[in-house]
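Structure first, then comments.
Yeah, one chain of the complex is gone here, protein chain that is, but the others are all in their spots.
Then we have chain A:
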Amino acid sequence: MSNAKERKHAKKMRNQPTNVTLSSGFVADRSIKHHNGGGKPFQVQKQEPHSGTSRQRQTKMMPHTQPEPNMNEQSSSKLTFKKKGGWKAGPDGTSQEIPKYITASTFAQARAAEISAMLKAVTQKSSNSLVFQTLPRHMRRRAMSHNVKRLPRRLQEMAQKEAEKAVHQKKEHSKNKCHKARRCHINRTQEFNRRQRKNIWLETHIWHAKRFHMVKRWGYCLGERPTVKSHRACYRAMTNRCLLQDLSYYCCLELKGKEEEILKALSQMCSIDTGLTFAAVHCLSGKRQGSLVLYRANKYPREMLGPITFIWKSEGTPCGTSENRQLWIWLHPTLKQDILEEIKSVCQCLEPIRSTVGLPNPLPTLFQEKSQTEMTDEKIGKKRKRRDDEEIAKPIKKIIGDGTRDPCQPYSWISPNTGITISDLTMEMNRFRLIGPLSHSILTEALKAASVHMGEEALEEIPHRWWIDVCRNTDSVSLHRRQEAIFELLGGVTSPAEIPAGTILGLTVGDPRINLPQKRSEALSNPEKCQDNEQVRQLLLEGVPVECAHSFIWNQEICKSVTENKILDQDLNRMRSELLVPGSQLVLGPHESRIPILLIQQPGKVTGEDRLGWGSGWDVLLPKGWGMAFWIPFIYRGARVGGLKEGLVHSQYKRAPAIPADFPDCPAGALFAEEQAKNLLEKYKRRPPAKRPNYVKLGTLAPFFCPWELLTQDWESRVWAQKGSSLEASPSGEKSDLRRCEVPHASTPEQPPQPSAEAVTSVTMESEVLDTECQDQPGTESVMDQDASENHVAATSSQLCVLRSRKFLKQLSTWCGPRSEDRRAARWGPGRGQQGLTRETCLVFVDHFPRALVWVSLSLLRRGSPEPHSMICVPAEEDLLQLSQDPQYCGPQEPRHNDPFKSVILKQKEKKKMEKRQNRGCAASKGLVAGPPEARQEAPTLGLWSGTLPGLTSHCSRALLGFVTQGDFSMAVGCGEALGFVSVTGLLDLLSSQPAAERGLVLLRPPASLQYRFARIAIEV
């Protein structure tokens, strides 16, 4: 800093004359004489007080620069000028000591020297201004800075030099072409191709890039949020109209093979505990889409891999064999690496397919196309069509987009044993999601089922041969008609939520660009269509029949031909302009493209009790290359487009965990949390310490990440400590223990007393069920107490997991509910609902899931809007008491903590300052040796807890239960809502200690606040 300032000053002063004194002259003169080896006596060294280092350097350089002044030898005087405008004058070496008398010659020499010094100072500008800036105002002219000729002639030379220098400093002109050439189509596509090499672009990228804040994430360029202010508008679109999202970045894995083999292989990866698996009847027939959570093979409930959705291809004919089934697994790009590896190992598919006959393998074409691009790149003059380019670009971006994979790597694998083929169909299809009640009318207006080809004529050069072939087959024509009819019926259904969840409808549609409206308009649901006729009722009741789920999109050959034979926008527009009557319908006849698509109903909110079916919609699967052709028609029908942020809001209001942020037990989730913590920390450090919250004083140990491991460990040890003490108190074992804990429950008036016998039976039943499910954990009731310590030891080695077993979740959700226990019990029958919250049932949980988390949703009782990373805490008894007395009670406050690090940090700062000062003092001697080691010590950040975290749960006045991962004011409910995870053991502890009327009340505290707020916890199954 000071160095730079000095340098600047030195540069400015280099032309200015410096003081000339006698005393300074002698020493320097001597030294230089010495250097010269008794050469010419000259140069009274001048003293320059300002420039330290540069001056030194200059003296070092002296021997080199000496010859130059010597060239001024024609002047007889020994007074010569040093180059820097300095004063080199000195009388003869002999007469140098003290001028005893003034001779005219020395006097004149001195004057002459001074004149030249001054001349130099006057004529040369000081260096940190441009030439024209030295001119007085009235002589300045417009555009002087870049037109040299506008300057007075005497300054032009200098200005020329300056201008050249400035050009050097300026960035090189990267574009060697003019603007017009750059906008030219070929060059643009070339440029776009180049830019797609690092991150994959979706087909709607350009459209998005004009309207969205784009982010590079997961190897794609994705629109994060619209540039317009549209948070609320997007919410309204989701609830009342239609929100459109491009989900083409989702990855698709295809499994082909025998049904039993696939099911057998995949059954290792999922558990019946978490819900329906791949083998669910509806899904297996191809009628519905299924969704589930994958685990590493045989590792359930640990080592989660991620949530997926899947569709089976429906068997085209009812008598079809189960020989060759097709399964598509759709998953988030962050999960792809892990899941693909696992599926490959499970199916034993390790042999990559290089080139096979039966399978449409894009690999050879890839090479071909790649060479094509190279060729076209070389041939600059050759005009490329857009279509070529699209096709060329796609295989390239598909491979390179993954970054780690090299282009030659295959993306199909076959297993010799099981005959299963796995292929990676990423970016082979487009997936658009329409959310909201108007999605039906938008779909039915934008898409028209393809017209059936009738005539036999003109077979020679029609590109859509596959459709003609289909039309010859009467069966498939009738199927197409049925699909069309059902699709028409959909227009009469007011909301997609009325259709059974996950319904699949296949369809072949005509080119949607042909009936594009003139202006953007809002598609409204047609009330006439909404009549309640028999067909609609049947559709709602039974869903789409299995046959209608068939679509040609499953056939890769057809998809490829559809992609290749797409009519260009340009051609279409030309044809439109050539119409006889402008604005009339364009009829292409057999030349019109037919696009096979697949419509998948997305269930909205399926859990919980309120707003069921909110946010439901349709997913549209399209073959690649057709993205924009469908995108614009949807938008022209009034769909609003959302980005990643809107997707997050959607999942939040659905109270569903977002991928990958809300899956802390899968590798992608952990990675995401890590990155998020890093970003937040960076953002935090950018603020000055006085302008950011001191999290140590606020008692927030982890404001940027959620230490789930620590949390669960803490709770586990806490509960075990409690349990140990209780066991010591009653060593007789299970029965007495049971009775002992029966007493306090009975004493509370709200809780209906549980008959102990029933509790025992329920417990034993529970254990049996568990035994059958988890063979690897032999934890029966009898051995449980004895083996407690062993179990504990075994459990500590186990990893974090999230509770996803539906049975346990249901149980927990019943316990969480404060009042409706009886009602639910009645609904679920005696077998499940009667299981009360007793110590034993808790123990079952604790033993099987010692370190489990559970996904909960919280709604605030009154004020407050939760933030991500808010803490979920256990309320103390006095809080609940106060709340019951005063319903307006906001919540307790956390007392302010001490910051033990502050003094340490301040001391370190002092020390550093001192060191710096010392260093500066002896910098000349020491140099840089002493500096770095101290400086490199990692300095703790003011306001953050440094070092290892202390006891997490008991750090604050209220015990910590879990963290919020998503939280905001919910426009759907009208109060703050949060989603997050809590420790199961902690939750059970909380529930068992609270009276039934107030069960499920917790406290929420944002990381930057001391105020706790009451919230009600709920587990939705």
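As a working rule, contacts are C-beta pairs under 8 Å (C-beta built on N, C-alpha and C of every residue); 3 or more make two chains touch, one makes a residue touch a chain; residues count from 1.
The definition used in the following text is that contacts and distances are computed from a predicted model.
A.B. asks: Which listed name, "AP-3 complex subunit beta", "dolichyl-diphosphooligosaccharide--protein glycotransferase", "Ribonuclease P/MRP protein subunit POP5" or "Palmitoyltransferase", is the one UniProt assigns to the chain that has been left out?
C.D. replies: "Ribonuclease P/MRP protein subunit POP5"
A.B. asks: Using the touch definition up top, pick the residue from A:K120, A:K344, A:R482 or A:K685 that touches the left-out chain.
C.D. replies: Residue touching the chain left out of view: A:K120.
A.B. asks: Can you list, in ascending order, the chain A residues touching the missing chain?
C.D. replies: Against the left-out chain, chain A lists 11, 14-23, 54, 57, 65, 68, 75-77, 79, 81, 83-85, 87, 89, 98-116, 118-124, 127, 157-158, 161, 165.
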